[in-house]
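Worksheet: the structure to be examined is printed underneath.
Below, a portion of the complex is reproduced, with chain positions unchanged.
Going by the order they are written in, the chains are A and B; count residues from 1 in each one.
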């Protein structure tokens, strides 16, 4: 009956990649803890880069710095 | 002071249905636990069917199987 919530920045993850995350996260719960896959729920949330911060900066700002080679 | 977070797939819930969820969830906290409705917060999140998995499959895939009678 596990519930897994994956939050990532919205930067173009494809439907196939998200389906793969769901498959693997479910299999992980079965293999590591013997959980029933039928009631394993995975919810992926994609967050705008303006709304995600690390080290006090938005990802929007960090991506610009990476492009400029900062 | 309860906080209730309801996650559902984004499949056309109307504003009226969401208002009804908020009314009933709030009343539930008052009637079952005697909570103060004034500080009861309900947040509904609607998740794309590509981003929700059960039993290792996305809801997008499950809906297609249901339509095909699988």
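Please note the rule applied: contacts are C-beta pairs under 8 Å (C-beta built on N, C-alpha and C of every residue); 3 or more make two chains touch, one makes a residue touch a chain.
Everything quoted here is computed from the prediction, not taken from an experiment.
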item: Number of identical chains in the entire complex, 2 depicted; value: 6
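In this text, only the chains that are shown with their structure count from here on.
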item: Distance from the mean Cα position of chain B to that of chain A, given in whole angstrom; value: 20
item: In the complex, chain B residues that touch chain A; value: 7, 45, 47, 50-58, 60-61
item: Parts of chain A lying in touch with chain B, wherever the complex brings them together; value: 15, 18-19, 22-23, 25-27, 37-46
